[in-house]
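Excluded from the complex is one protein chain; the other protein chains are retained at their positions.
Up next is subunit A:
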Amino acid sequence: MKKWIAGAVIALTAMTGTAMAEGHGDYPERPIMMMVSYGAGGATDFQARIVTMTAGNEDALNMPVAILNKSGAGGRVGWNWLATQADADGYTLGAYNVPHFIAQSIEGGVSYSTDSFEPIANWGADPAVFVVGADSEFNSMEDVIAYATANPGGLTFSGAGLFVGHHIAALQLEKAAGVQLAYIPNNAGGAGAMRAVIAGEVLGGVNNLSDAFRAREAGTVKILGVFDVERNSFIDDVPTMMEQGYEIDNASVNYRGVMVPAGTPQPIIDHLAAIVPTMFENGRVASRMEAGGSPMHIMNRDEVLEMWAQRQVTLEALLADL
């Protein structure tokens, strides 16, 4: 035990020592850390570990990326930490979830906004879908909205919480269909929200496409619509909301990607922005993501910057009348 503690002390001293090294000529010269603002085992954490697993390759960053989980308050704890406390030296990356962090910054009470971070690249896009239990009488969004029109505020449906993609999708649906719905945020996240649908506690639910796809394979739910501009290859038989006559765009799609705190030296940002997307394109990464039922969507830095700016505008409008 004592030896072990002594070893830990030496390791810690060594780590602080290297942290003081300056300059970014041959960046990266030590392992990189990536903060994930959700707990170990969650979808974001799980995907972050897969997409960074080839970082140590010589044609990638040539240094491994270690995942650091800082979970709590729907991601706010981790993003607050990244914006205010993390070193902007290129050795601390963060995973982002859009629209979550943008919606939270619009809502207020947090110390970050889109200006606090610099995007590097996007690896995944998980659209929200509308699910009902396998034995539900609803077979299309039309049935759902007809019920909601007949019972204003009586259509209960679950989602992962407030100011996350599911909540945005719920607000969009209410606005587009012109009905009043009862959105029930679940404290146990997407899994809890799905459970509520399967157990019949609520009439329907908004959930992640990847989880809904799995639940449909298990025969416990029906998927009625996709909150995206086009159909998804995992479930290409399910129509989009737009196809069913509701003006709903892709504002609620859960984009996941890598960013760094603002103030990170520009050469490092450029280096990462050039390398990281190629890391995501690695065949091993793609096959693991495919096997896990996680839809990939690779975007470079410029595309992500544009996407962030668009979301900021859409979400401000959507959350203004809340």
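Throughout what follows, contacts are C-beta pairs under 8 Å (C-beta built on N, C-alpha and C of every residue); 3 or more make two chains touch, one makes a residue touch a chain; residues count from 1.
Going forward, contacts and distances are computed from a predicted model.
Engineer: Out of "3-phenylpropionate/trans-cinnamate dioxygenase beta subunit", "Carbon monoxide dehydrogenase small subunit", "Tripartite tricarboxylate transporter permease" or "ATP synthase subunit b", which one is the UniProt protein name for the chain not included here?
Structural biologist: Answer from the UniProt record of the missing subunit chain: "Tripartite tricarboxylate transporter permease".
Engineer: Give the residue, chosen from A:G178, A:G245, A:P267 or A:G292, that touches the chain omitted from the document.
Structural biologist: The missing chain is touched by A:G292.
Engineer: For a quick check of understanding: of A:M63, A:A88 or A:L162, which residue touches the chain that isn't displayed?
Structural biologist: With A:M63, A:A88 or A:L162 as choices, the missing chain is touched by A:L162.
Engineer: Out of A:G56, A:G192 or A:P265, point to the residue that touches the absent chain in the complete complex.
Structural biologist: A:G192
Engineer: Touching the absent chain: which residues on subunit A qualify?
Structural biologist: 1, 5, 8, 39-42, 45-46, 49-50, 53, 68-74, 76-77, 80-81, 84, 107, 109, 153-156, 161-163, 182, 184-188, 191-192, 194-196, 198-202, 214-215, 217-220, 288, 290-293
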